[in-house]
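Excluded from the complex is one protein chain; the other protein chains are retained at their positions.
Letters are used for the chains, namely A, B and C, taken in the order the chains are written, and counting of residues starts over at 1 for each.
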């Protein structure tokens, strides 16, 4: 069984020398900074869940390369059931972490590459798929955490790719017999600094002439020339400043931590390069990645988050003494409906999935339902947060620091005046959880995770069978076809 | 193969002597009145579709009683795949009819009874399930159209059942060795007057003391004492007045035709009685029926309708010359999303279905997703109609009669001034289709078909696993369980 | 006092010889056809309301030309208070008619022309404003019903105006010393066939080279060459077929009746021409008309309709015995909120109105709030109908004909089984009112009346002070202005 333990993973982190900056300073050890530590702890939790017998069916799979039991994050979906379990994993890890499973983008990018490299090799005289399988086998055997990087810096959106500074999109700056040198930056990257490897794919479709941007590869965590500049926001500051993480809304796993990932002539050996110049396959790579990621990150992941939010609202209402009030129940019902609608779209995306391309052995979810999942989630998640904000009450904004419970001058007041049907401390802790969601980064995060809604809409228009619908209408109208 | 032909069915209709009233007058022959004829034609179309090789997989099934190929409307779901095909049938018949598959309620009531009669027999010393199977086998062998009747007249909603006139709920007025005499009325009934038999189930949960209302049975179309009083509305008047059905928005199949079904001491022999006094099973019967019907009528059926609406909008936009305008495409995309969200909930309801009760062999959809399908449909269908109304343009309200195209004094004007990118006649016909939806009875119909949204919300609250969600939240907050 | 009585108006109608077609046949006398009669009765009701002391403040005004008391439909707004009263009239007539005040478009077009003709005369050597005032004075003195016509046939929307058949837009086909000859068609026109005169304005902005389409004028009801082809739909058929109007959802005033208005070389004398070739003023004319009409038709009118719908829902719930159920009250509350939001936008549009152009003495509502009123109404009205459909229940779709209450064979059944907390007849009559709205033409009608939502959105974007908002943001960010 190719599954490592959390402690194995922590050992790797301790040995790590990555070039990681946060809040204007370099962090020497990820575990020494509370923000990067939360990202490491979340990644470790994934290792823990995979070893937990209660979750093994969801968290592990049997490798088609080695026949071994592997972490599902390194598995290529080879059936409808695999797709279904993949989506269930997204929901489960969201429930357990309340933040990103930092291996999610990597998993979906690996699946896209499994499909695309197979196709390139079929159509061109290339060996990308073999290389890819070699890397994947090694990753499975070592149970590596593999994150993924997609979005380029882009620069001025009014300009075409060739009109901008080439560094605005990751590209091959140079190459030799051993490999390629890449330059550029990937933004909004989740969790690479805590992963063993990161898989990089092109951020969009490419045209002839843009070959050097058609580059896909894996890069180890601390490759020379690679710099991480971490996000920083009020939640980072709160975590940095707190002395006891239980004062926070997600004590152990925190917010989703991303970074800018800067490639300054990073060398990638050929055996880690899975596309190099095949511009016309970039669109296939990104669209297959998007198809998978919409189902998982756009859909199932947020259902898991919603479960936390709904559960917290139920507890908050109990602690306040309002759990049985009709309009509270009505709001809970609506939150369930909103979440389960996205859940249903995720299920439909997996159930209606299929092998793509035929013969590749790789299964992809249905694109129509994947888009529906993502757009529906974007809309509904805000509505869920609005309802949660209503149930959470003013306290979600105005509650004092948990530290007041330790302050002899204020403790009695806080305990007395913030208790309701439940004690003050319980109310405050569950309110912190709700603050983390309703007054936090997840609203816009959900909007943009797995791509902007506008991109999904265009994709949805294309994936709907509109010609068939016109025929149906003509038949009802008893009109001849055009 | 136990499938009859449309012409066999029309022969049955011709021989029929039912007690059917519409617009204040008795109709002697259903085919002689354009409104009842549309209901007959729709029922005949179901027979036609079952014989069409393109649709046989969806429209037929193999009987578990006889092993014969039967119409799926008479099939008991015995697997997830059966549930999935059942929902697909609902979508297909909606696409093909643009109105009710009048056998849909009957099909879902038969499935509920298959499950409940099995359970009563297991727990009581009764023979309902055997009787039920005997009837079902006969129905399958003869390929009878079996409709269903559920909603009682109820009377004053502020009163309990025993405080009201007993006739306000269908009940056993008397009984003897041969059978029972039933009284009362079922409202909003779709298609019974054009069916061979109608299956009747209690309209709600019952308490001890209300045993006489716990009555379930089948009744043949023209049983003595049975009267149908048909609905009548502007669309009925338009159909009655028109000389050429192609002037109408759904030329052949019309609006969904319902009637009040009045039982004046109707005699039902014991072999057609499947529940008689078991008050505590009434809630199981209605809730299993609801569970199935939410998926099919609440969900899949309206997806089929939406396909017609979207297709018509695409044609209307082409004929106007606006098909490529960005905001039109945006609206089409949103319509697709709204419809496919309900579709996804339907798929999830079938995929997550299970045998109920265990051992019965009867498969029921998942209730959570069934409720989600129905409530989501109720919301989304209005939004689809609003968008369709926007695309259809003012013409959907203001267009003149198609008869003007035959009127020498106005024809030239209408042809000239109502053509756009497409000719006037095409624009007018597709606009009639859209009028039928956006300015017709389907808005409130969709709202209430398969039960009122409020009922589904209560059901959804109960079917959501709220305790589990509380545990998930406590774990994230690192709080002990309560 | 220049107010005529309903009977005076009916005399005019009786003497009328207009060229009016409906359902493929010519109607010789408007009062002889139940559909055109409803339009006449609605127009007569406006005369009645103006003479009713309870409504005189809203329905009448003092002419700035004659000093006489006139019908407000012929009044030019000359103050904020006038704007406010104008909007109140729209709400009141909607409450009283449940359909179009057929003088509404005319009133708003007269206001637009008062402003634009003044401006043209100021800037050009023309006498349009004098002519206009002469006509208006005559109209006021005779208390003429003046309707308005705006929307051209347009043809293929992909083509520019000069690329299409010129008849697709009303234009000057020829002219001489006495006047002009106009050709073309106005669509979606409300009530002209029952008015003394109709005021015609260009349907959109015009460019240089399109001068002949820049034509504005009034035309008497039965001018030679003028043909009306009336709309026809299920509600027309129901009215045509019924023997007793109280069987209908709006017994007396019916649906809004429109027609295509075809100009076949209609001669208009110069004294009735208020714009002839001034292409650059077309956009001012249509946009000022739109500004006024958005407030009145887009906003206030639908508030009056909503009052009817909400009142009917309250009665329907009382008759059913559900008036006190919490979720029914919640729905009523939401309907009130949705309606009053549009109402508020209407009030804001009038309160923030101003003289336009300065010096003209003509007051126009604020465009920002007018657009807000119209778009908000379009959205909210569908939501109100959806909620009304929910409260109305299945009966709104499935109720039998009111004629069954006269049928000795069915009457007892209908009276017995359709009564609830209230008697069957009351329930059926109020359900017909609700059917008229929730299953009728008002959904798409509301969407398109006063222009399509997309047009309002573009107008709203332009009328919002976006530069000011950028400055506000820069100041908060403590950033220098750009």
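Basically, contacts are C-beta pairs under 8 Å (C-beta built on N, C-alpha and C of every residue); 3 or more make two chains touch, one makes a residue touch a chain.
Since the structure is predicted, the reported quantities are computational estimates derived from the model, not experimental observations.
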Looking beyond the chains shown, say which of C:11, C:124, C:337 or C:354 touches the absent one. C:337
Would you mind spotting which of C:51, C:205 or C:464 touches the chain that isn't drawn? C:464
Who touches the missing chain here, A:28, A:233 or A:246? A:233
Option from A:262, A:276, A:290 or A:373 whose C-beta touches the chain left out: A:262
Tell me which of A:125, A:177 or A:409 is the one touching the absent chain. A:409
Absent-chain interface as seen on chain C, which is shown: 95-96, 98, 246, 250-253, 307-312, 314-315, 329-330, 332-334, 336-337, 340-341, 343-345, 347-349, 351-352, 368-369, 371-373, 375-376, 426, 429-430, 432-433, 457-458, 460-461, 464, 466, 468-479
Which chain A residues touch the hidden chain? 21-26, 151, 153-159, 165, 167-168, 185, 187-188, 227, 229-238, 240-242, 256, 258-260, 262, 320-322, 327, 379, 382-383, 385-386, 389-390, 392-401, 403-404, 406-407, 409-410, 413-414, 416-421, 435, 438-441, 443-445, 447-448, 452-454
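Rule of thumb we're sticking to: only the chains that are shown with their structure count from here on.
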Far-end chain from chain B, centres as C-alpha averages: A
Per the C-alpha means, the centres of chain B and chain C lie apart by a whole-Å value of 38
Report the inter-chain centroid distance for chain A and chain C in whole angstrom, where each centroid is the mean of the CA atoms. 52
For chain C, what residues touch not just one other chain but two or more? 327
